[in-house]
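One chain of protein is taken out of this complex; the other chains stay put.
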Amino acid sequence: MSVSDQEELAAATPAAAAATPATVGRARGRREALYFARRNGKLLVGLGVVLAFLVLAVVGPVINSHGPNEYVGPPAQRPSADWWFGTTMFGQDVFAQFVHGLRSTFLVGLLGGALAAVIGMVIGFTAGYRGGVADEGLNMLTNVVLVIPTLAVLLIIATYLKVRGVVPEAIFIGLFSWPWVARAIRAQTFSLASRDFVDLARLSGAGGAKIVFTEIAPNMSSYLFMTFILLFGGSVLTAATLDFIGLGPTDGMSLGLMMNNAVLWSALPLGMWWWFVPPGLGITMIVGALYIMNVGLDEVFNPKLREL
Amino acid sequence: MSLTVDNLKVWYRTLRGDVQALDGVTFSVADGELVGLAGESGCGKSTLGKSLIRLDARMRHVDGTVELDGKELPIGDDTAMNRFRFKEVSIIPQYAMSAMNPTRRIGRLVVELLESRGVRLAGVREELLRRLELVGLAPEVLDRYPIELSGGMRQRMVMVLSTLLNPSLLIADEVTSALDVSTQKAVAETLVDFRDRHYVKSTIFITHDLSLVYQIADSVIVMYAGRLAEKAPTDALVASPRHPYTRMLLAALPEVGVRYGTRRLAGIPGSPPSLLDPSRGCRFRDRCPLAFDKCATQPPFTEVAPDHHVACWKAS
Partner (left out) sequence: MLRLEGVSKAYRVGTFGGRELVAVSDVNLEVRPGQVISLIGESGSGKSTIGRMILRLTGVSGGRITFDGVDIAGFKGRQLRAYYRGVQGVFQDPFSSYNPIFKVDRALELVRETYFPRLGGSQWRDKVEASLAAVRLDPGHVLGKYPHQLSGGQLQRLLVARALLLDIRLLVADEIISMLDASTRIDVLNLLGDLKARGLGILFITHDLSLGNYLSDQAVILRRGVVVEEGPTERVFGQPRHPYTRALLASVPRLDRKWQRNGRPVRQSAGEGG
């Protein structure tokens, strides 16, 4: 007899049924998740790192009195009490650049990730629920977008646009990073849509969209949450790459742009490590922390992975 | 051969505690006997079957002994049991249809299985072909992949595999549950054939279907909530059941011929007790119409008629 039979047996008796209060199941599910969440090292550490950077991104530009591109001091200074991260080749405050760059990084991650998530979900749910011709068509679309060399396309687009901002950059990234999301959601939707409770919802007069939102998506809520986190991290990384090769926003500052400038002005041979190490480390830590958070979340939501 | 089970206790470890799936089971099976082990879901019949061959790692052998042909079976030790599996005790598992590796041809599967027991195919090849013919499978089936066979054919293939080395004891765990009525009959009759031709010495046939047990089993054991309720020769059990649970179970079967309008059958109200921390007394007490004070203590499994054992104060 399987363990689930045992649990079923243990739960489905008059005595057990009377003992458990009505709200326990759902609340217990949430409490259980919270319980494990609070004890999961990976989740806590990852979340902590991301939040720390977020605070810095929000607060930093405010406490800094000068802008990122202002010439505030002697060029090429090492980090000191006056300039925490030193100055650039032109005398700009690296720390100011850093905190402004963090802002745009988070913005691009949020926007790009959200856009990709929305597109992926719409396509994934539609293909998975409807099947048939719609599925075939959307599959083809997904495959095409998957195969397109993102960087090449972005290069071409960027060449044509004279002025580029953070929001368009986020949109570009969002438009190209959703295929894996659509695939995964489609697969899960397929399996959920064949369950009897979906049929029963149809027999209750519910339409397709309502069923997807109220029956299928809630069953995948933890997965959708993790998807968003991964998309966020992916967006940050792609944006940093774009900025580094000079295709980023033409105004404002970003971490990738900092690194681009540092390389352009020979920071490495000149030993100006304070110019490129902070942004590089910043990106690595944020994206790394997000991925570690994801692994931790997986353990929280999936009881089988927990280390008991 | 003979099988003697004495006070067997097997529990499952779960997050919520120990589920006492088998709580002190004692019985014996004679040489050449086909015993039907019947009961509803959660009664422990599958646990009993699996514990005799120890295939489920979550089981914890708490107490009791099992003796086969006078030798004690090391059912608490997974590795030690390996010697006995397939040669002396064999099982046709539930969902046997999915028991074969889909990426291997069946012939290769047979060779691997035999080699793991130190038996060369050459020695048993002729016997294998003979048995395939007995169950109605062509020899070409050995060159096929499992997915190319129908459900019934796969079931029969697994039956041949499980009995190839002539085990003393065969455990058939719900082998007919997922089958159609006609295939069910063929499979059940095959079990009888295996016994009649001495491919196996004795068989324990686990099922929830009492009518099926009536057709092929020599004697029947009825289980409830981890304990034995009644054991008797089949005809005696069906003609004069002594345990209230057996009686109510038999009365709840809608046989072909009974119509709702003419005779309204009654089920058994309530549900089986939780085995996480079961009560000390008779486990059927809460649902039994004959329950009285003495039922607060567990009735012993006593013999009330020749070969007819019951665990009920009212019956003994």
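First chain written, first letter: the chains are A and B, and each begins at residue 1.
By definition in this document, contacts are C-beta pairs under 8 Å (C-beta built on N, C-alpha and C of every residue); 3 or more make two chains touch, one makes a residue touch a chain.
Just so it is clear, the structure is predicted and the values come from calculations on it, not from any experiment.
Of the listed positions B:Glu126, B:Glu255 or B:Asp293, the one in contact with the omitted chain in the full complex is B:Glu255. Checked against the full complex, the one of B:Arg125, B:His208 or B:Arg285 touching the unshown chain is B:His208.
Residue in contact with the omitted chain (choice from B:Gly70, B:Pro102, B:Gly118 or B:Gly267): B:Gly267. Contact with the undisplayed chain is limited, among B:Pro74, B:Gly107, B:Pro233 or B:Gly281, to B:Pro233. Interface with the hidden chain, as seen from chain B, comprises residues 34, 40-41, 180-182, 184-185, 188-189, 192, 208-212, 214-218, 233-235, 238, 248-250, 252-260, 264-269, 271.
Panel shows chain A; residues 7-8, 11-12, 14, 16-17, 20, 22-23, 25-26, 29, 195-197, 199-206, 215, 218-219 of it touch the chain omitted from the view.
One rule holds in what follows: only the chains that are shown with their structure count from here on.
Averaging Cα coordinates per chain places chain A and chain B 53 Å apart.
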